[in-house]
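Here's the structure we're looking at; comments come further down.
A single protein chain has been removed from this complex, and every other one stays in its place.
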Amino acid sequence: MPDLSFAFAQSLSGLTAAMFLFLIAAGLSLIFGVLRVLNFAHGTFYMLGAYSAYQIVQWLGTGPITFWIAALGAATGVALLGGIVERFLFQRLYGKEELYQLLFTYALVLILSDVAKIIWGTQQKSVSRPPGLTGAVSVFGARIPDYNLFIILLGPAIALGFWYVLQRTRVGRFIRAAALDRETLGALGVNVKALYTGVFMLASFLGGLGGALISPMRAIVPGMDTEVIVEAFVVVVIGGLGSFWGTFLGALIYGQVLSFGILFFPRFSIFSIFALMAAVLIIRPWGLLGRPLK
Amino acid sequence: MKRLGSRWPVLVLIAAFFVPALGSRYYTFLANDVVIWALFATSLNLLVGYTGLVSFGHAAYFGIGAYTTGLLMKKIGVPFLLAFPAAGLLAGLFALVFGFFCVRLTRIYFAMLTLAFAQIVWAICFKWNEVTGGEQGMPEIPYPDFAWLERVATAAPFLSYRTSEYFYFLTLLMVALCLWLLRRIVGSPFGRMLTTIRENPERAEFIGVNVRRYELGAFVIAGAFAGLAGGLFGIFNRGVFPDFAYWTKSSEVLIMTLLGGMGTFFGPALGALVLLWLNQQIVSYTQYWPLILGTILVVLLFVFPGGIAGAALGLWRRLSRRPASA
Partner (left out) sequence: MLEVRELRKSFDGFQAVGGVSFSVPRGSVSAIIGPNGAGKTTLFNLITGHLRPDAGSVSFKGREVTGIAPHDLCRLGMGRSFQRTNIFPQLTVYENVQAAYVSHRGRGWSLFERVERLFREEAESVLASVGLLDKAGEIAGFLSHGNQKQLELGIALALEPEILLLDEPTAGMSAQETRESIQLIERIARERGLTLLFTEHDMEVVFAISQRITVLHQGRVIADGAPDDVRRHPEVRRVYLGERR
């Protein structure tokens, strides 16, 4: 019978994983909620965020704030890429069948992941933790790295910040309106096209940020995009496609199921994740906190 | 749907039989690959092109078929003529169970659930070491027993071929049979009902079509034929591996279907031919095949959504209309 501090440590590691997934899945959910598209390339933006952070660190060398500049720089770069892709390519597909839009995002995965291979090769890359967060603390008897703790606290902070933007600002109101009824919004004189580009950029920023922040914890390798996108799908389905807090909840559940699953039923952990996804879709397709689509 | 002379598929089939005579193992290998994927892609098109259902998990049935035939032939020694239909049967059965839940959902939720089920199949194949060999898969699937054919060949030397070539002929026959069946189904009243669902599901309901039941029917048939393709592929590939069911395989076959053209029966087969041939050509020059594939896909989506067959048909129609407008 594993003791409590061990269980707590497992739970914390699940929580860390969850916060990363939340960052990525939030962007995915945002794009789906507003643009009604499932963006396969979101995982690739995450991967590009990681690679870009690595690259910026290589350029700037070590220093007290290098890592943070790299993270924000990488996220911004990915956001810009997202904006260009959306504005010049994706917009042309809006009237067409959903299948074409989905396949386009998949084509992006193919193209961008090879571009990453061309630029950075196939050897795994890594980024060291930022100075100041290299140690570890003891929480309730469990030892957790400072950096993990930082991520665990950052997740809800970003979630709250996001919630504030969506609920209390004008832009947020437009975003929520676009998610409900884009035609009316356009008729009211709002530049819906620009809004879409903005939303896509914001979502890509989050994805890229997730990738940049995870770089000290995981090896940056090709294939991390296809791995993470399926995880993000699961989170978004469980929480509810298009629901913001649903994504948060979904990420939490996913993180805990995975970390305890690996502990108790290692052979079934992957299976149980997808079984959970299927179960949610069968019983309550719009997820825990989503709204039934018309 | 216009047919440019209804006998041409038979001609292609006969021509295909002569590929080994060209003497190159490479061509036979490629042709064998194309023929199997042609069946896989055509089975998916029953869902996507004819019924309008986009599935992201079609590889699940491919994988189930491959493991079924592989297991039966390797571990139990069942002859091919039983193991092969078993692949279709078991895949169809899974399609029945999975499909029952999938058809109750629409559009993106449908696609997500097909994906989830495919990943479940993959996860089971990946982890169930005792039965499926786990991550390592099942290498060394035996060829069907061609001893009788070899005995005939000693008397008639022109029938003497390598085992892999005998298997190629067998594949050709099986796939031709399957495609013939699928063609009949597509041209049947059932097939017509499927197209009404694709065109206008609401109206289809109001001509008495129980949309869910027909969609399930299409799902099962598509799954069964994908399973048959998988059964052949396991042997051809000399091994069955979990990635047969992984979602990226589903997207490969989806792209093939789109490339060839979802609007015609033989479009997906054409897509299989073009894609696999291109792949072989490009891979010998550069490792960046995904980049090329992605670019082709983008061009397709923006310029030729009807795929190669769609573009060709459009051109044919425009050319054949000119004299009439004079």
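Miscellaneous remarks
Letters A and B mark the chains in the order given here, with residues in each chain numbered from 1 onward.
Throughout what follows, contacts are C-beta pairs under 8 Å (C-beta built on N, C-alpha and C of every residue); 3 or more make two chains touch, one makes a residue touch a chain.
Note that this is a predicted model, so its numbers are computed, not measured.
By the touch rule given at the top, the unshown chain touches B in the complete complex.
Touch with the chain that is not drawn comes from one residue among B:18, B:206 or B:285, which is B:206. From the options B:169, B:214 or B:241, the residue with contact to the chain not on display is B:214.
Checked against the full complex, the candidates B:191, B:223 or B:310 give a single residue touching the omitted chain, namely B:191. By the touch definition given at the top, subunit B reaches the unshown chain through residues 184-185, 187-193, 195-196, 199-200, 202-211, 214, 217.
Basically, only the chains that are shown with their structure count from here on.
Spacing of subunit A relative to subunit B, judged by their CA centroids, is 34 angstrom. Interface of subunit A with subunit B (complex): residues 32, 38, 89, 92-93, 96, 98-100, 102-104, 106-111, 113-115, 117-118, 226, 230, 233-234, 237, 241, 267-268, 270-271, 274-275, 277-278, 281-282, 285, 293. Residues 48, 54, 101, 104-105, 107-109, 111-113, 115-117, 119-120, 123-124, 126-127, 247-248, 251, 254-255, 258, 287-288, 290-291, 293-295, 297-298, 301-302, 305 of subunit B are the ones touching subunit A in the complex.
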